[in-house]
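One structure, pasted below without further comment.
Here the complex is missing one protein chain, while the rest keep their positions.
A, B and C label the chains in the order they appear, each numbered from 1.
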Amino acid sequence: MAEANGKRFHTRHLIFLLMAIAVVLPLIFKPGLPLRVTKEVQDIYDYIEGLPEESVVIISFDHEASSLPEMVPMAEALLRHCFRKNLKVCGMALLAEGTSVGDANLRRIGAEYNKEYGEDYIFWGFRPQHEVAILALGEDITREFKTDYTGRPISGFPIMQGLRNYQNVAAVISVGDGDIPIYWVNYAQARYGVNIIPAITAVMATTMYPFLQSEQIVGLAAGLKGAAEYEKLLNRTGLATRGMDAQSTAHVLIIVLIAIGNIIMFRQRGGKRS
Amino acid sequence: MDISTTIAAILTLAIYSFLYRDNPVYKTAEHILLGVSVGYFVVITISNTIIPKLIIPLFVDGELIYIIPALLGIAMLLRVTKQFSHISRIPLALIIGVGAGIAIPAYMQAHLIAQMKATMLPLSNISNIVIIIAVLSVLVYFFFSRKHEGAFGVTAKAGIYFLMIFFGSTFGYTVMARISLLIGRIQFLLGDWLGIIR
Amino acid sequence: MTDKVLYIHKPFLILLILTLIPFSAQAAIDTYDTPNDGGNSITVTWGGEVIAQSRDKFTSLDIQRQKVAESAGWETAAVLPVTDSVFVDDSVKDNIPYKYRIVFSAPEGEALIFESEPVKSSPQFFNTKRLNVLIGVIICCVILFYYIYESRKGKKFYLRPIGGLQAIDDAVGRATEMGKPILYSAGRGKMQRVATIASMNVLSSVATKTAEYNTPLIFPNSEPVVAAVAQEVVYEAYLKAGHPDRYNPDDVFYLTDSQFGYAAAVDGIMVRRKPATNLFIGTFEAESLILAETGNSIGAIQIAGTDSTIQLAFFIVACDYFLIGEEYFAASGYLSKDPMVLGSLKGQDWLKIIVGGAIILGAVLETAGIGFFSKLFGIG
Partner (left out) sequence: MYRRIPLIVCFIFGAFMLIQFFVPHRVSTEFYEMTLEWAQIIYAFALLVGALMLMKHHAVNATRKSSDDRPFSIIVIAGIATMCIAGLIWGHGEGTVFNWFFQNVQAPMQSTMFSLLAFFVASAAFRGFRARNTQAIFLLIAATIVMLGRVPIGELISPVIPQVADWILNVPSMAARRGIYIGIALGSIATSLRVILGIERTYLGGS
C-alpha cells in the first residue's frame, strides 16, 4: 500500500514505529499504574465466590485463535477462581479453534490446582451451529456430547454423575470473541433460565450492556482490562495486569494522533476558507 | 528459547513484515496459515461432530434412524458439484427452517420482552429518564414510514446522537481490543521467545 | 396438603416408620405435578413455622418417596442441605400416585418428619409461562402479514427519504463533473449474507447512474461468487440504461480472498486511479479501517452502509455519509422496490409503535408504583 506514494511511506511507518514504542517501553519498564475494579467484573467474582463447592460450571471457548491474547488471560483467571473454589468445570467449544485452546487451558490450570480429569473437570469438545448446540444442552447433555474431546464415553466419568441439563448447572461462562455470548443469552438464559457469565473481547463489550442492565447476564468481563481486574481480585499478577501500562500509553498515543490529525485538518480548512 | 517457540516467533515476524508492505514473505506465511487453519477445521469437524454424532450411532450402535441425516449430509456435499448442487437445497432448507423456527421465540424473549421490561423504569432519576428517552428516540430514528420533521424529527435527531455515543464507546473498546492483541504478541516475542521481559 | 409431623429419636426411626402417628401442623409440605413440563416430574416444597423454628437443630435432610399402590417401603430420593426448601424429583413415572416425606435429623438422634398426600405427575401440552411470547408472536404475524399482503396487492407505502441514499446520487454526479471514477466495495461478505444481497441492490442503482453519465465504476471483489454476481448486476444495469457499450468488464473483478491482501490491493487502486467517490456498501470486517483511511487521504467523498456496528464506528469518523444497519436495509429495499420488503418494513414500523407505547405505559405505571404491567413481561 505504500509503494505508490513516497510521502505516505514515511508518515505511515513513523506512526507504526510510535505504536510499537508505546507498547514495548511500558512492558519493559513496568511503571505499574493502579488498577480500578469495575462493578461489572466484581459482580462475576462475587457470584462465583458465592457458589457452593462442587457446583457445576460450564466454560465454553467460543473464540478463534485470532483473539488469543485477550481470551487466554480471561479464561485463565476464571478457571483459577473456579478451581480454587472447588467447583466442577465442564469445558466445551462452539468455535472449532476454541477447542484446542480450551483443552490446553483446562489441563494447564487444572494441573496447577492438582485437579483430576474426569473427576473435577472434563473437556467435552466442539459442536457446530451454536444456537442448536446450546438448545440441545438444555435437554440432555449426555445426548449432545456422547464422548469427550478425545472420544472416550462421557457417562463413564464421575463428574457427569447427576449432570443432566442446565438445571444442574450453576453458570455458563462464555469466553467469546464474537456474538456467541449473545446466543447463550438468547437460547440458554431466556429459555432455560441458566446464569450466563460473558467473558468477552473488548470489541463486543458495548453490545452486552443492555443484557447487563436487564439482568440477563451475571456480570461482564471485557477484554484484557477485564482479565486484569479479575487477576487483581484473585491477588495474582498475570499477563493481563502486566499489559495494562502498555494499554494506557497506547490509548494516549491514539488520542494524541486523533487530536493532531484533526488540528491539521482544521488548519488546512481554515487556510482554504481565508 | 526452544525450537517450537522460535518457529512461532519467525512466523509472527513474517506476518509483521506486512507493515513494511505487502511482500512474498507475508504472502507465504498467510497461505501457510490458510492451509493449516482449513485443515484444522476439517479435522475438528470430522473428529468432534461427524464421528461422534453420526458415524458411531449409525455404524457402531446400529441406530438406523441416522440414515436420514447421513443422506441429507451427503446431499449437502453435492453442493460442490455443478450438476447436482440443487439437491443440496433440501438439507439447506432444513437448517434454515430450524434456525428460523428457534430464532423467533428467542428474539421475542431475550431481545423484545426482556429488553422492554428492563426499560420500564420509574422516572425517578436522570439515568432512568435518559435510558427511556434514548431507547425511544433510537426507535424513532429507525422509523421509515414518516418523514423526520417537527417534534418527530427532533426525536429522531436525538436518536442519532445517542447512536453516536454508542458508536463512540464501541470505537473506544474496539481500539482497546486491537491494542491488547498487539500487547499479547509483544509479550510473546519479548517474553516467551527472547526472555527480555518477564 | 395436610401434613404429618413427628419428633422421634434415631434408634427408633425404623420402628416408627411403620407406625406413623398422624400429627396435624401448619401447611409444611406441599407436593404437586411440576408445571409446564414434559412429565416425569413432581415438585416437593416445604416451609412453615415448625420447620423455620427447628431448622437449626438438624444436620441432615432426606427426601423420601413411596409408590402408593405398591405400598412398598420408602426410598430415598435425595439428600439435601437442611436450608433447602424445594426439590424437583425428575425420576418418577407419569400417572402413578406417589407419597413424599421429608426427614430432618440430628446427630443426637432427634428427627422431624413430614409426610405428604399422594400426588401424580403428568405432561403438559402448553407452557403457560410462555404465554406472553405466544401473544407477541401472534401480534407480529398478524401485523407483518397484513402489510406484506397489502403491499403485494399493489398498495404503495410511503418511505421517508434516507440521507445516505441521496448522498449516493449526488456523489455520482460529483464524480462525473470531476471526470473521475467511482470505487465500489462490498467488503468481504459471502453472497448469501443479507448485507451482501442488499449491496447488490444498491450496486444496481449506482450502475444505472454511472451508465447514464458514462462515469467509470470500479468494483474490486474479495469473493469470486460476489464478483460473478456483481458483473451480471452491473452489465444488466448498463443494458437497461441503454448503454451496454459503456460497460467495462475489467473494472468489476475478483482480486483476492486474503483480508489484508484485499485491503492493500484496493489501497493501491485508490492511489493510482484517484476515485472521486468511494462507496463501501456491504459486509465489512477489520479491513474497513484501511480502506476508509486511504480513501480519506486521497480526498474522496466516502459513503458507507453496513450492518456491522463495529465497522460503522470507524466508518462514521472516516466517511462523509453512512447508512446504519436497518437504515441500510431499508435503503436497499427502497431501491429494489420489492413489495415483500416494503410491506415488511411498514409492518415493523407498526410493531415499533407498539413496543414504544408499551415501554411508555410501563414506565408511567412503574413511576406511579403500579408494577403489574411490567410483570407481564417476565420470561421463563
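Note that in this section a residue touches a chain if its C-beta (ideal position, glycine included) is under 8 Å from a C-beta of that chain, and two chains touch if they have at least 3 such contacts.
Keep in mind that this is a model prediction, so the values were computed, not measured.
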Partner chains on view for the chain not depicted: A, B, C
Touching residues on subunit C - with respect to the absent chain: 36-40, 123-127, 130, 133-134, 137, 140-141, 144-145, 148, 192, 194, 197, 224, 229, 259-260, 286, 289-290, 292-293, 296-297, 309, 313-314, 316-318, 320, 325-326, 329, 340, 344, 347-348, 351-352, 355
Footprint left on subunit B by the chain that the document does not show: 4-5, 7-9, 11-12, 14-16, 18-19, 27-47, 49-50, 53-54, 65-66, 68-70, 72-74, 76-77, 79-80, 86, 88-105, 107-108, 111-112, 115-116, 118-119, 127, 130-139, 141-142, 159-173, 175-176, 178-179, 181-182, 184-185, 188
Residue ranges of subunit A at the interface with the undisplayed chain: 11-12, 15-16, 18-20, 23, 33-36, 38-39, 64-69, 97, 100-101, 103-104, 107, 127-129, 132-133, 135-136, 139-140, 143, 149-150, 191, 205-207, 209-210, 212-213, 225, 244-245, 247-255, 257-258, 260-262, 265
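Throughout what follows, only the chains that are shown with their structure count from here on.
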Junction residues of subunit B - those touching two or more other chains: 21-22, 105, 109-110, 114, 117, 166, 170, 174
Where subunit C touches two or more other chains, by residue: 264, 309-310, 379
Sites on subunit C touched by subunit B in the complex: 130, 132-133, 136-137, 140, 157-162, 258, 260-261, 264-265, 309-310, 312-314, 316-317, 324-327, 330, 345-346, 349, 352, 355-356, 358-360, 362-367, 369, 373-374, 377-379
For the subunit B and subunit A complex, residues of the former touching the latter: 19-22, 37, 40-41, 44-45, 47-49, 51-53, 56-57, 95, 98-99, 102-103, 105-107, 109-111, 114-115, 117-118, 131, 166, 169-170, 173-177, 179-187, 190, 196-197
Complex contacts: residues of subunit B adjacent to subunit C: 18, 21-22, 27, 30, 34, 104-105, 108-110, 112-114, 116-117, 119-124, 128, 132, 135-136, 139-140, 142-148, 163-164, 166-168, 170-171, 174
